[in-house]
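With one protein chain withheld, the remaining protein chains of the complex are depicted in position.
For reference, chains read A, B and C in written order, and residue numbers begin at 1 within each chain.
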Amino acid sequence: MKTINDSRNRQKTSWGSLLLVLVFLAIVFYLDQNIKPTNKMFMLLTVLQKGSVYALAAVSMNLLNGYTGLFSLGHAGFMLIGAYTYAIFTIPSSARDTVYQYFDAAIRFSFPETFSNVMGPAGTALGVLVAVILAGLMAAFFAYLIGLPVLRLKSDYLAIATLGFAEIIRAVFQWQKLGPITNGSNLLKSFARTSKFKLEVGDTKLVLSTFVPVLIATVSIIIIVKLVNSTYGRAFKSIRDDEVAAEAMGINLARHKMISFTVSSFFAGVSGAMMAMVLSIAQASNFKSAMTYEILLMVVLGGIGSISGSVIGSFLFVAASEWWLRGLDSGTFLGINAPGVFRNGFRLVVFSIIIMIVVLFFRKGIMGEKEISDLFRDRKKKAKGAAK
Amino acid sequence: MRKDKPCVLKVEDVTMQFGGVVAVNNFSMEEYEGEIVAIIGPNGAGKTTAFNVITGVYAPTNGRVSFNGERVIENYPRGKMKKAYLGQNAGKYTEHLEPTPDKLTALGMARTFQNIRLWKSMTVFENVLIAKHLKRTSNVFSATFGANRVEEQMQRDEADALIETVGLADVRDELATSLPYGKQRRLEIARALATEPKLLLLDEPAAGMNPQETVELTRFIGEIRDQFHVSILLIEHHMDLVMDISERIYVLDFGSMIASGTPAEIQQNEKVIDAYLGVTDDA
Amino acid sequence: MKKILSVALILCLVLALAPMAFADNPVVKIGVFEPQSGDNGAGGKQEVLGMQYANKLTPTVEIGGTTYDVQLVYADNASSNDKAPTAAQDLISNGVSLVLGSYGSGVSIAASDTFANAGVPAIGVTCTNPQVTADCEVYFRICFLDPFQGTVLANFAKNELGATKAYCLAKLGDDYSGGLCNFFIDAFGKENCVYEQFPEGTSDFSTYITNAQNQGCDVFFSPVSTEAAAQIIAKADTQALGMPILAGDTWDSNVILNAAKGTDVKICVTTFYQEGADAEFDAGIKEWIRSDATALANNGGNDELAAVTVMGYDAYYVALEALKAAGSVDPEDVLEAIPSVEYVGVTGNIAFDDIGDALRDSAFVKSCNTETGVWDFVAVASVD
Partner (left out) sequence: MAKTILPYVISGISVGGQYALIAIGYTMVYGILRLINFAHGDVFMVAGLMMVYMAASMPLYIAIPLMIILTVFLGFMIERVAYRPLRTAPRMSVMISAIGVSYLIQNLALYITGGLNKNYPAIPWISDRVTVFGMETSRVTIITPFLTIVLVVLLVLLINHTKIGMAMRAVSLNFETSQLMGIRINNVISATFIIGTFLAAVGSMLFFTNYPGVVPTSGAMPGLKAFVAAVFGGIGSIPGAVIGAFIIGIAESLIKGLDTILIVHGTITEQIGFATFSDAFTFVLLIIVLVFKPTGLFGEKTTDKV
């Protein structure tokens, strides 16, 4: 009896969540059509775009750090691989020589272009999708190679080794000798980017600049949620809680750690690709370890071990640092005008103090290990308890 | 002895040497299907080390372990140990087989821990369910995209059934670590059973229990053996429990086996009495 | 606590969006897209000084018969390519009619898409990389380009300094120094150049100096940021580099003068402006810098003029010309008007070609007088 109830409840929650997600996507679509770049509220779209990039990055990091207990600091490196893969394979041939201005571009192939030649506009979308997936696969492939030696290492050694790998990857991508592929240390641009994502239906032009990244992030995060709730996700959690017990219960540590690591890196790669399409540039020097730290802090802010926490944490982080707290940098904040104090950099100071407070006093972050759906369930439970 | 039944576990000449210390010296034992066998010995006798060798935590320095008639662990003094080896039977074994514990669990060995190692953040149900992971046929993709729904439901049902059997149904959704000590032990055993083992290895199952709980546990272990058709190997200090349920006992002292036999034989054995200095009761 | 935090955050949001106080005249906003922090922070601040001075001199503009107050709206791109698009978006959302900047080419390239997407025109002041305007319809600039500057410098090295082998040093991932080095090498001859790049955060330049010495180079070309420059000069001094250092427009800054004063390092740069070309202007701006404590601090503590400041000054007037020509504050109209704008500035005549680049054919070459700590005029250089 209990089990039937259990599975029915599970299904009910998932249908409810799905509905919420659809409503959210519809709102984003609506906003995309109605907020023009010159509008003051366009910051909202910027936050949604960047927020969804970081949300996916944070959730994928959480899969590794929060769910599998592998403290890895190599995220920026995998995002870099994703960003470059995506960028290189979506630069149209007409722009290639301008972009690779100091090199003779070696890869002269663009997915959106090739596919649209065959299939028309739908091909462009497909090309972008293929490039995004390829970005993830590339990151996952590198993660596999890196994982073979380093996943055996324990906690902080793993952290420092993965951090080191991210630095190595960055150096390799900046190497002058790889210039024909990576454009050396110079930036890549002119590839398929969100500002160009538009759909023409008859006479009306539908803007998809925010919708596309939000959609990719949503789908990816749903997949991660599915994975976490599957038997593999439970195995990851058991490794986090007690590695020795997990191994004794027949869970192959090396294999499961590798799965978690590659999947996490796959989505890090996807988020890197999204980062490129949102920023409309890709450059190795942006993917520093500071980026990994920021993502880690988002995860902490939201609560290690909570996917909704990571999403909330990253949107809060992005919104606060890009939008709400901007006044702290430019003289006037909350109506207080104090250019002496509220000058450049103050925002980040306030921000890092908030983070330190969370780290020290609210160690569980916003969500702890709970998900949003748990909160609803708890409320129901409480209501039931009260009725009794 | 149930020599008519097939041999589940066979340990041959296992020696475990850490640096210059021989923790287990030339230990051999056998266990037959459906038996309950105990390894006892005073503190520091090498019981836990022997246990860890059998479960694959440590590779032995020399010796062999067979499970269900299949060689699973084998080692001989190699590398630095070649010169430093102090044990016997050097040269008898020539292969190096060192499976990780999960491989042994997959073959049908499951264990519990002396200092209970449940998964802290998870409920009783989840603790048991995860141990079912081993039996999956799905891969990471089919599991993520829900193509294994039937199997998933089956595992959930099995886990529930198991929880029911071991009498933890009323605490199914409690956090494992919030249970009283006795129930945590029980859960750990249930978790091990969820891997559907042929041999269950219990590392001091009664450690930290009061006499009342110990009695319950004794009964519980017996029930398990009959209900799940497993053989049981246990390390224990509580002599009551050991003498009550074991069919055969191996006694270790300073790493070497000093006696083996039925409980009655062991109780009479002078060497054993000497080793325990007469303190054969609750140690 | 969590609730308080969220309430506080929402409050911030509301207040941040609250309308600003209105002045009497209608306001036209000019966006200042410049680095205020990071590697190029010092340079960015100097460039802004020129705009601020110009804004002080000419705080209003008549557009289509109405007098507008000109308001400069700032956004810090933090010298970082990944922060640039957001900073640009910030300006656009603030309703600027056009944008000036930035110091440093990378951030301009990075933000070009954002400006293009919104249809807001931008006028680069000292971003010299060709990519800034290539492929971007809304980006213009009033400075010369790197292929030109690189050639001028290469010719100067060969002809005036008699160099036969050049050591080129750029920063990894920096479009300005990387680009300029590439064009320099093209003009100087690849086989006679040693090209190296240092990663971000490098503080040990002594090995690069040693490399140049060991490979027998006779000119050290390092058009890097002023931050790195100060360190290179210090090391060149202690290690007795023994060859002149050559750099581009970024080095025309008192940071360099301060670092080089009292050393025996020979430094030559190409730049947009030579102090003394317009005495009246020089005196005015210096007076202003001295009188304004913040401006003085932003200029590095003295009143030595940087060329970028003067460029910023000219850029402001070009922006006003564009607004006048457009007859409206709508970015779209301004964008249409810019290509035909012509202006005679302190740094020379300014007009745009088809791609939006300035029609400039000469650069000033200056050398650093290490005794007095000022720039000495060397020559006006151009390419045939």
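Here is the rule we go by: a residue touches a chain if its C-beta (ideal position, glycine included) is under 8 Å from a C-beta of that chain, and two chains touch if they have at least 3 such contacts.
Treat the numbers as computed from the prediction; the structure is a model and nothing was measured.
Trainee: For the chain left off this view, which of A:S110, A:Q174, A:S220 or A:S238 is in contact with it?
Mentor: Of the candidates A:S110, A:Q174, A:S220 or A:S238, A:Q174 is in touch with the missing chain.
Trainee: With respect to the chain omitted from the figure, which of C:Q231, C:N302, C:S328 or C:S382 is a touching residue?
Mentor: Spelled out, the listed residue whose C-beta touches the missing chain is C:Q231.
Trainee: Per the definition of touch given earlier, which of C:Q71, C:N94, C:Q239 or C:S328 contacts the omitted chain?
Mentor: Going through C:Q71, C:N94, C:Q239 or C:S328 one by one, C:Q239 is the residue touching the chain not shown.
Trainee: Tell me which stretches of chain A touch the chain missing from the display.
Mentor: With respect to the unshown chain, the touching residues of chain A are 65, 69, 71, 149-150, 152-153, 155-157, 159-161, 163-165, 167-168, 170-172, 174-177, 244, 289-290, 293-294, 296-297, 300, 304, 343-346, 348-349, 351-353, 355-356, 359-360, 363.
Trainee: Residues on chain C that touch the omitted chain in the whole complex?
Mentor: 36-39, 41-42, 45, 78, 172, 194-199, 201-208, 210-211, 213-215, 226-228, 230-231, 234-235, 237-240, 255, 258-259
Note that in this section only the chains that are shown with their structure count from here on.
Trainee: Identify the chain whose mean C-alpha position lies nearest to the mean of all protein C-alpha atoms shown.
Mentor: Ranked by how close its C-alpha centre lies to the overall one, first comes A.
Trainee: Farthest chain from chain C, comparing Cα centres?
Mentor: Farthest from chain C by mean C-alpha position: B.
Trainee: Can you give the whole-Å distance between the Cα centres of chain A and chain C?
Mentor: 34
Trainee: Quick one: report the Å distance separating chain B from chain C, using the average Cα coordinate of each chain.
Mentor: Once rounded, the distance between the two centres reads 73 Å.
Trainee: On chain B, where are the residues touching two or more other chains?
Mentor: Expected reply: no residues.
Trainee: Got the chain C residues that touch at least 2 other chains?
Mentor: Not one residue in chain C touches at least two other chains.
Trainee: Can you list the chain C residues touching chain A in their complex?
Mentor: Its residues touching chain A are 1-2, 5, 9, 11-13, 15-18, 36-37, 74, 76, 80-82, 85-86, 89-90, 92-95, 106, 109-110, 112-114, 116-120, 130-131, 134-135, 172-175, 178-179, 182, 195, 197, 199-200, 331.
Trainee: Show me the residue ranges of chain A that touch chain C in the complex, using the header's touch definition.
Mentor: Touch residues, chain A against chain C: 36-43, 46, 50, 95, 98-99, 101-102, 171, 174, 176, 184-187, 189-190, 193, 195, 209, 275, 278-281, 283-286, 288, 316, 319-320, 322-327, 329-330, 333-335, 344-345, 354, 362, 366.
Trainee: Under the definition above, what is the set of chain B residues touching chain A in their complex?
Mentor: It comes out as residues 55, 57, 100-103, 105-106, 110-111, 113, 117-122, 126, 129-134, 136, 138, 140, 143-146, 148, 152-153, 155-157, 160, 172, 191-192, 194-195.
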